[in-house]
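Every protein chain but one is kept in place in this view of the complex.
For chain A:
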Amino acid sequence: MRSLYISLVSEFYKSRKTLAFWAAIILPLVICSLVAFGFYSGSDKVLNMHYPPIMLWFRYLGAALGVMGVLILPFYVIFMAFSVNNIEHKNDTWKTLFAQPLNKFSIYAAKYLYAVILIFICLFLFAAFTFIFGHLLQVLVPKYTFNQYDPSLILIKFYTKLFLASLGILSIQFILSLLWGDFLKPMGIGFIGTIMGIITGNVGWKYAYLIPYSHPSLVLNSSAGAKKLSNPADFPIFTQEIYTSLIYALVLFIIGYFIVTKKSIK
């Protein structure tokens, strides 16, 4: 456990000046402020639609969620998985890392865990900024009805689902980035995967849930369904695609360990 903790602290220390780390903070901030700005500058149009409070929240958080879940989340995961591993590829530090008196599995697990934590931070901030900016909009445009519905449960559930749905992609990309030090291969495969995921997720292909890249899209599609529920916060978290994502994550995480112990040493 101590090895794991130490390695994790070191991962933070190493990457605190890298884009992968800051993107986890800047991405949600930028996207949420853009969406909020849109709702602020276009407030007349939105008000003319006379949405009930729930629907207003749905419109608003759906705007961030839509861009984010379909495109930005997969690409952030791809880039970040690359970045976390590339820090060792680029500096040729794998062997030094594994020559430290630390448990090998902990070193690898800490790296993976660090990537998971970054996604968590990123999505947590998305939810938090959505919530905060929603209430800020209420202050700026008093005619809005954001204050008449509490979206926290919906936000938490959606972003938890997205978080879990991204773990499958993360594990694939993590292994690809372990194997190859260059950017193009994991990026290329991830790009094709993401496009495939979006298409299969959206056309509602029966087996789309087997492709990890489609999981965020599937989660978002289920959000459209949630609107129709009498209580929109009632949708289940652990659906088929979430289980699949978690199974992918677990299996690939274990495979990745064997790859890293074999590969890093040459």
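As a working rule, contacts are C-beta pairs under 8 Å (C-beta built on N, C-alpha and C of every residue); 3 or more make two chains touch, one makes a residue touch a chain; residues count from 1.
In this text, contacts and distances are computed from a predicted model.
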Item to complete: Report the protein name recorded by UniProt for the chain absent from the figure; options are "ATP-binding cassette domain-containing protein", "Phosphoserine phosphatase", "GntR family transcriptional regulator" or "Aldolase".
Response: "ATP-binding cassette domain-containing protein"
Fill in: Residue, one of A:K45, A:R59 or A:K90, that touches the chain absent here
A:K90
Worksheet entry | Residue of A:F98, A:F120, A:F191 or A:Y257 in touch with the missing chain, whole complex considered | A:F98
Worksheet item: Can you name the residues of chain A that touch the chain not displayed here?
Response: 2, 6-7, 9-10, 13-14, 17-18, 87, 90-93, 95-103, 264-265
